[in-house]
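Pasting in a structure now, in structure tokens, and then I'll have a few things to ask.
A single protein chain has been omitted; all remaining protein chains appear in their positions.
Chain naming follows the written order as A, B and C, and within any one chain the residues start at number 1.
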Amino acid sequence: MGSDTAPLSLNVPEPGCRPGDTPDFSDFEIPRAGEVGRPDVDADPDAIRDMAFSIVRVLNKEGEAVGDWAGALSVDELREGLRHMMTLRTFDARMQIAQRQGKTSFYMQHLGEEAVSCAFARALQPGDMNFPTYRQAGLLIASEYPMLTMMNQIYSNAEDPLAGRQLPIMYSSKAHGFFSISGNLGTQFVQSVGWAMASAISGDTKISTGWIGDGSTAENDFHAAMVFASTYKAPVVLNIVNNQWAISTFQGIARGGVGTFAARGHGFGIASLRVDGNDYLAVHAVAKWAAERARLGHGPTLIEHVTYRAGGHSTSDDPAAYRSKQEAAAWPLGDPIERLKQHLIKIGEWSEDRHAQAEAEILDTVISVQKEAEAVGTLTGGKAPSARDMFEGVYETMPAHLIRQRQEAGF
Amino acid sequence: MGSDTAPLSLNVPEPGCRPGDTPDFSDFEIPRAGEVGRPDVDADPDAIRDMAFSIVRVLNKEGEAVGDWAGALSVDELREGLRHMMTLRTFDARMQIAQRQGKTSFYMQHLGEEAVSCAFARALQPGDMNFPTYRQAGLLIASEYPMLTMMNQIYSNAEDPLAGRQLPIMYSSKAHGFFSISGNLGTQFVQSVGWAMASAISGDTKISTGWIGDGSTAENDFHAAMVFASTYKAPVVLNIVNNQWAISTFQGIARGGVGTFAARGHGFGIASLRVDGNDYLAVHAVAKWAAERARLGHGPTLIEHVTYRAGGHSTSDDPAAYRSKQEAAAWPLGDPIERLKQHLIKIGEWSEDRHAQAEAEILDTVISVQKEAEAVGTLTGGKAPSARDMFEGVYETMPAHLIRQRQEAGF
Amino acid sequence: MAQMTMIEAIREAHDVAMAADDKVVVFGEDVGFFGGVFRCTAGLQEKYGKSRCFDAPINESGIVGTAIGMAAYGLKPVIEIQFADYVYPAYDQIVSEAARLRHRSNGDFTCPLVIRMPTGGGIFGGQTHSQSPEAIFTHVSGLKVVIPSNPRDAKGLLLAAIADPDPVIFLEPKRLYNGPFDGHHDKPIESWKKHPQGNVPDGDEIVPLGKAHIQREGADVTVLAYGTMVYVAEAAAKETGVDAEVIDLRTLMPLDLDTIVESVKKTGRCVVVHEATRTSGFGGELMSLVQEACFYHLEAPMIRVTGWDTPYPHAQEWEYFPGPGRVGEALRKVMKD
Partner (left out) sequence: MAQMTMIEAIREAHDVAMAADDKVVVFGEDVGFFGGVFRCTAGLQEKYGKSRCFDAPINESGIVGTAIGMAAYGLKPVIEIQFADYVYPAYDQIVSEAARLRHRSNGDFTCPLVIRMPTGGGIFGGQTHSQSPEAIFTHVSGLKVVIPSNPRDAKGLLLAAIADPDPVIFLEPKRLYNGPFDGHHDKPIESWKKHPQGNVPDGDEIVPLGKAHIQREGADVTVLAYGTMVYVAEAAAKETGVDAEVIDLRTLMPLDLDTIVESVKKTGRCVVVHEATRTSGFGGELMSLVQEACFYHLEAPMIRVTGWDTPYPHAQEWEYFPGPGRVGEALRKVMKD
């Protein structure tokens, strides 16, 4: 040992595939749909440890919904779910272009991950509170938050509900159970736990949800959330959206290429499971289970949504620089919209024609809303929020020094 | 659901026993000595998950060393180990009194936890680096760091190696592989990982150890250490000293009364185990295993040392205010000095007489060193570090503003 | 009115607020069963139950982070950071989240939150129990920063902080917890029990945020101080015979600039005293504000008496701490300049 032993070397995890390589997901273990059973909502976390190493799936390759977790949604609900996801995708595509046209400074889309937030929203009740990241706008779309308001915020125009103060897409809507997004990664995960604790302290029946990306699980706030959620058995559902990539770094840089993110719950005695994030039915079923568990006082659940970020990280980013262009297509869990569409067709409740028609209708709607928003203004033209407003809301009452500064600024 | 469900309430974990209650450790599962086997040092972390839920023990009730983990130390080494623990306990007792006499501002003792740091030290090699908390002075005692230097630091006298700048007991000795203790909880856990990464980056053969208390595992730096250690497979041994209490809060406030601290490693694919922290042989054997694992490039190990803080948290603290006075005596893993002593007697290598004689010798030595230190000075009398020195060492070279301030101060 | 220590006054403010409003919840390390390492929350758990006063895991960032979530829910968390020296792990939650929530959400969500912490030196606490980090909070838009110097103010200001709709950093000079320390560490310890400012009104009377208190009137020089330095400055004035007007700022943000400016215009001289390290300390801000507002009234350069730009030392505590000797020297010098 010691001087006799070989020199050490640093292990730096590498993704399976870089630009130019051929993607290979054969190592990625995917259980069959229906394979993972549905425990009772008061299950002992220790008794369901294996769920953190498997994946809850409902839709099989044939587009059938199978197993314990199937059957929670009506056909109308499924069709609505499909519409939500299609709307989100269309909205994203339009706003992505609008950013390229200089109408806003920045945009982030959900391509490939639409099921996660759209399906989850359906498992919640009015009064519950989400603490989302920038990649859960489906929570708003699926709860009928006005698209026009979203666009006004993206354009930072005079009708922006946040008065131009905040970056595009960092939405906030208390009324829609959508906590103000900060843009700092991880910080809000622990706040969701505090909100849930507050509900418990108040003898209320509301629950909250926390959201974090795979890369951001590395942030320390992740730990704080786990410690407080487990200690106080907070009625919270903690969601990790594992879309395989942070910006240019793959999920291995956040977890060393071993274990699963869900398994992080075990050291805290938190019920932990993984779900097929591209399977609308699975996400919804799991969300419902966890929400019920929280609401009935059985404590927190940690959910790892296994999905894939099919687009760039943001409009500032070109993924071709760090990963294979073929990777998205090779992703074994498929596309969430395509899968739900096939399921509906399979059960005779949808068709290619109806789909094409829905697509056209949605595009029409989005375009007409966009025109309305642009008629108010965009970041570079039209009616803008007032400069005077920048001094408001730092405190409830403006203190003397800010009044002086506003005067100095001439507003 | 929703408004139909019962009101939620906050779960605040409570220790089994408060002042006035009768301690009851019957829920505390303790495997028999020898029950947990010794895996190969290159064991796959996933293959040894059960070790995080059991406890490695060597010494049984009869004082025999049993099982796979026994037999690593010679009789001379065991006798030396006993002497280290006795020395630490005597040293602590004298310094505790010195603080009461006003000779220093503050002291923290190791009562009941002596085995952890004394036995661990023996598993390391020169050049390795420990990142200890304030409760691992055994690492210094067992590596023959001069007691006189320790006392000079405790007294902040003119011979204090840290020039009076740092609090008592926050030792630092690069030469003895003892990183400068900061006093901020948790911060150094992740630094130990960085040090180990540096060794790997440099192609060196050195390893490092991190140390943290049960209460401090709640700190976010714990997470950072786990994330970096697992990602880069750093050659580090991460130690949690679970002595059941933080200050007035029991370990349940850091982990919600479920799971084990060791199980926190599983979500990171880190080899994780628990050890009887009051069993000198077990701590040493486990430390040796983990050190070898790290040095051979098999990555980090997380060790939970299960022990009990038999004394107050520090000289500022009276534990009778928050826990039963009987609890320490009821602690089922016994006293580490007593247990090693009985083992040595059992195998015919020690006796009550020799023990009494060793005790007296050690006390003599400590007292004479103490006199020597006090002849230099204590916090309130004798030779003190210079005030001028306070301005030194903020930077390698004193910048102009500090030279001006030193002049202004008149030194 | 009752005569009490600062610890008792803080405890009473909690008690009054918790009795009046069950949205007020109190937590932090060791604050529940044990009542806090300085005992500022003793008895509250017993009286109000474990879901309104409870122990927290040792995670300052998590304490603030969960409190932000609670405040957004509609509660009024009053949390304790065991020592101000341990607030840094929570700095991100405070700066990026608590301070900005109202502004970035355009009032959709707010963060009424009080973060209490013992601050300052004078107890041989070394570098990790002695720091004065107020300046890193006054720099952050959206925070209020309060630092009482006596039991009466401690109670009234804490009640005002709890009633405030925005996040408040509440710094408690720990060396003043038990008595009005004037920096003469070798003299017998005084107690609040006989001090007029230890006489605390009953009930829920607040001391408004943003109002300074003239601790000692004087004509020759204005001394701007807060926390422990208020008593040091008073002692220095007494001992030098310089007719100093000692202003206890009480709230650093928002600052009572009117009182300061009026005084400096009267005296024409100004000394600023704080325990924190000098460079980029709050003293720099104070001197800048005074020169901006009183340039033509100043008869001599302003002087800062502060902690040195070194970590807070253990053995050299009294050479580091800005005591009455150093403040007195500054008073003499500013009168001569």
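The rule is simple: contacts are C-beta pairs under 8 Å (C-beta built on N, C-alpha and C of every residue); 3 or more make two chains touch, one makes a residue touch a chain.
Because the structure is a prediction, the values reported are computed rather than measured.
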*When the whole complex is taken into account, which chains on show are touched by the absent chain?*
A, B, C
_Can you tell me which of A:S9, A:Q125 or A:Q326 touches the chain that was removed from the display?_
A:S9
*asked:* Given that one chain is not shown, which residue among C:A135, C:I260 or C:V273 touches it?
replied: C:A135
*Sort through A:A234, A:V369 or A:A384 and give me the one touching the missing partner chain.*
A:A384
*Looking beyond the chains shown, say which of C:G62, C:P167, C:G183 or C:G281 touches the absent one.*
C:G281
*Looking at B:P45, B:G67, B:P168 or B:G194, which residue reaches the missing chain?*
B:G194
*At which residues does chain C meet the chain that is not included here?*
61, 85, 88-89, 91-92, 95-96, 99-100, 103-104, 127-128, 135-136, 138-142, 253, 276-277, 279-285, 287-288, 291-292, 295-296, 298, 300-304, 309-311
*In the whole complex, what residues of chain B lie against the chain that is missing from view?*
129, 131, 161-163, 165-166, 170, 172-174, 179-180, 182, 184, 187-188, 190-202, 208, 220-221, 223-225, 227-228, 231, 393-396, 399-401
*State which residues belonging to chain A touch the missing partner chain.*
9-10, 12, 18, 105-106, 156, 160, 163-168, 170, 182-186, 215-216, 218-221, 246-249, 253-254, 316, 321-322, 379, 384-385, 387, 389-391, 394, 401-402, 405-406, 409, 411
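Quick note on the criterion: only the chains that are shown with their structure count from here on.
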*Using C-alpha centroids, which chain lies at the maximum separation from chain C?*
A
_Can you compute the centre-to-centre distance for chain A and chain B, using the mean CA position of each chain? Integer Å is fine._
42
*Which residues belonging to chain B are in contact with no fewer than two other chains?*
9-10, 12, 218, 220-221, 253-254
_Junction residues of chain C, two or more chains touched_ = 51, 56-57, 59, 61-62
